[in-house]
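Note that one protein chain of the assembly has been removed; the remaining protein chains are unaltered in position.
By letter and in written order, the chains are A, B and C; residue numbering begins at 1 in each of them.
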Amino acid sequence: MTTIEKAITPDIDDSHYQSKTLVCDGNEAAAWGVALARPDVMAIYPITPQSSLVEYLSQFVAEGIIDAELMNVEGEHSVMSALQGAALAGARTYTATCGPGLAFMFEPYIRTPGLRLPMVASLVTRDTLTPQCVWGGHQDAMLVKEAGWIQMYCETVQEVLDTTTMAFRIGEHPDVMLPVNVNSDGNYLSYGATGIQLPAAPLVDAFMGEKNVNWHAALDPERPMAIDPLTGGAGGPGPSMFANYRKSQCDGMQNALRVIEETHKDWGDRIGRYYSPLVEEYRLDDADYALVTIGSMTGAAKDAVDLARDQGEAVGIIKIKTFRPFPVEAINRALSKVKAIGVVDRSVNFGWNCGPVYQETLAAAQRLQRFLPSASFIGGLAGSDITVEHFSQVIEDTAQLLKGHHYDEPIWINRND
Amino acid sequence: MHELRIHGRGGQGAVLASKILAKALVEEGKFVTAIPAFGFERRGAPVAAFIRFDDQEIRRVNNIYAPNSVLSIDSSVIRAINVFEGLQPGGTWVHSTKETKEQLTLPEDLSTLGLCDAVSIAMEIFRRPITNTIMLGAFAKTTGAVSLESLKKGLETANFRDAGLQQNLLAMERGYHETQVFHIQPHLVEAI
Amino acid sequence: CPHGALEYNTSGSVYTRIGDKEDLFVPGLSACQGCNSELLIRHTLRNVGSNVVVATPPGCIPGMGTVGYNGKTGTKVPVFHPLLTNTASMLAGIKKQYNRVGRDVTMLALAGDGGVGDVGFQSLSGAAERNEQQLFMCVDNEGYMNTGMQSSGSTPAGSWTSTTPVGKEMQGKRTDAKNMARIMMMHNCEYVATASLSFMDDYYDKLDKALAASKRGFAYLHVYAPCPTGWRFPAAETIEVCRKQVESNFVTLWEFTPDQGLQFTRSVDKPAPLADYLKQIGKYRHLNQDQIDHLQRRVDNQVKSLKAFEQTSAVS
């Protein structure tokens, strides 16, 4: 058994330790982000548009760039199950999935947060069936927003890399101990290539610090314990125990807001790239109204806002990066600056006939105790594009709110394309 | 900002070509985004890739609907789809073909045309009609938007086996030198 | 012959061998009276020892409190309550990490037939295909006995269960059980064997081999576990029912390795009539002659088929 010897002298390409410019797409960027975090165990199963991500991971393992156990298992369900096992044995773990794969993974997926297992899973977002489709959209990620995973949406390929690495530290923070989804838009980010900076590995090693996976729950003969005994019921200690576990999980989620901010700050200080960790405000301070965006659509929205500003429109952008936990305070700080909002979703909320980001934003705004005129826009489903021209129309429609216009229904962006 | 659309057929390496071009442009200090049009990328089916480049940061992550130039790395793809769709007046077309300028139907407001018999070059070098790197050379020659040197560097970091790299470097060079450029009318729109 | 001299000697030798080893479950597990599964897991873990991670997917085994309840455990070794669907892949993940850090820890699954052959099958098949190093034990009580005796893929034709009841239009389960041990043999695992606790020497022998095999790759043990509660027979008769299963060839005892092929560990010649076995069990009480003949035919065919495998492997 050579595992130990191999581990002490890792056979890793020196170039991996240097900062360099790469031209790559979001899936390769995610794989580099994983490489920098030095996972122990990765389990994978391919699914469009995530497939090239796990191909990159496999290639990195083949080339020795990543020294991790790679498990090519027979489906997403086993992906998440194997990772839970590995994490309970102390491993730093990673996978990526989306759409139907995420749906198939769901049963073990919803267990990871309750076990308080830090773990990172990229969601290369994909619209859900049916209609049958293989293209991007946020519906898959939105369907699991109540599963207890932290969710961060990336805007750029560079942000995919940086956020993927940061996600490990966020999840492993002792006050958090939760799994993290790093969401990148299928097609546009997954396959969109651009020039990015790969940070130097030693800087990232210093940033990552000690691995912190399973001090609370271990399947280790040196520390025998039962993990996940039946808990609950209506009598005895059950009800209070169950409630306390649940509350602690919610507390971890709330702690994550602080930890996400601290982690982004530290990343910026060490690596040199700063991001708005929760909510980004763009040209908002003197804005009358704002668009609320999420994910890669934001770039086109910024271009459209600049054009509108040139026309004298006082419009800005509130971009949500962290969607779970929902950054209520940060959102409300931004919302308090404007008189109306147009929220653009890349998915739908079936129950409320609007976008889920719209619904969440309004729920937060309710705490402002003032009426906020608003409109829900739905676009970019199943790989469709939300262009600068689309956003110019969104801006125009949102501006109508200031004139007293009211929208009873969501506005469908690509419906007449 | 310059917007380029590449047309080809599945299996010909149109998407790889867009990545090589992106690497070359980044090498020259440009900001670039390259997005493949997505559909069913089966061997033989018409495929497209979009590239934007600029001296300033590019924020939009969108497909391209009104390109400044069009590069068709396959001669027959013009029969399958309208490669000129949305092409800006005064735009550029770089095309892989044995035909002459006169034999082709050109859009009225086309400004620059580059023609390269890429298949013949490919058959000599690869013994197979692989034209993507040849046509990148043709694009560089026609537009001057990227240098041959940078393209070669972009090629070197792409994932080719050793022999493939040398062949492709030669192919790119020949594509560059064996492209005929026609300036049909003065530029109506200045492309960056 | 349940009371022969052979039996006498055998039980003594097992006790001599294993009697001093610690029972690694707490005394108070809430299995039914006469539970064959409780007997099985106590013997098993005693022999496996404490350097182990145990996974018990939903079913009677965690249901009897092995993973505990409201903060108290029923097992003295690391134990996890995985999903019904993912036991094999979850253990595979644990093993990968222990291999990575250079620790030799045994992975043991104690799963019911539903977690093995029904919803658990995909992860099991995948783990077997990848030859993951683990000992996967199927405790086959022919249905979902923990949740009220519903039918599973392992329930034999004709059986009464709560989802294959007996009435005017249906007389118990309409389709045959699948033979999971055979299916696992076709995965070419490091070791596959069937066992019955009425033949304890045979079981311990196979458990030892399976444990050794699990250090190299995937080992699968299929143990038949008659359930007095769900099958409707007196708790005191559990072992007798086990014995009759084997004596009638309803259950055959064999083992398989890729090199040796299939070998019977107890002769399948001159079996007792199946009807004698069926008579003893409440869930078969309603069977008509056609159903009994069908089951007898199936038993005979299974034996024929297994013998064919035995001969094939002997040739190769």
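One rule holds for everything that comes next: contacts are C-beta pairs under 8 Å (C-beta built on N, C-alpha and C of every residue); 3 or more make two chains touch, one makes a residue touch a chain.
The working rule: contacts and distances are computed from a predicted model.
Remark: of the listed names "phosphoenolpyruvate--glycerone phosphotransferase", "Multicomponent Na+:H+ antiporter subunit B", "Ferredoxin oxidoreductase" or "NAD-reducing hydrogenase HoxS subunit delta", the one matching the undisplayed chain in UniProt is "Ferredoxin oxidoreductase". The missing chain, though absent from the view, touches A, C when the full complex is examined.
Of the listed positions A:92, A:169 or A:390, the one in contact with the omitted chain in the full complex is A:92.
Within the set A:59, A:72 or A:231, the residue that contacts the chain not displayed is A:231.
Of the listed residues C:58, C:74, C:143 or C:230, the one in contact with the hidden chain in the full complex is C:74. Listed by residue number, the positions of subunit C touching the unshown chain are 2-4, 7-8, 11-12, 14-15, 19, 23, 26-31, 33-36, 38-39, 42, 65, 67-69, 71-74, 76, 101-102, 197, 200, 228, 234-240. Along subunit A, the points of touch with the absent chain fall at residues 3-4, 7-10, 12, 14, 17-20, 38, 40, 67, 90, 92, 114-116, 177, 199-203, 205, 208, 210-211, 214-218, 220, 223-229, 231, 241, 244-245, 247-248, 272.
One rule holds for everything that comes next: only the chains that are shown with their structure count from here on.
Shown here, the protein chains touch in a chain-like sequence that does not close on itself. The central chain here, found by comparing per-chain C-alpha centres with the mean of all protein C-alpha atoms, is A. Inter-chain centre distance (subunit A to subunit C, centres taken as mean C-alpha positions): 43 Å.
The centroid of the Cα atoms in subunit B and the matching centroid in subunit C are 64 Å apart.
Interface of subunit A with subunit B (complex): residues 21, 23, 49, 135, 156, 185, 187-189, 191-195, 296-300, 302-303, 383, 385-388. Per the touch definition, subunit C reaches subunit A in the complex via residues 50-53, 62, 66-83, 85-86, 88-102, 105, 122-123, 125-127, 129-130. Across the complex, subunit B meets subunit A through its residues 15, 18-19, 22-23, 26, 31-36, 38, 58-63, 65, 154, 157.
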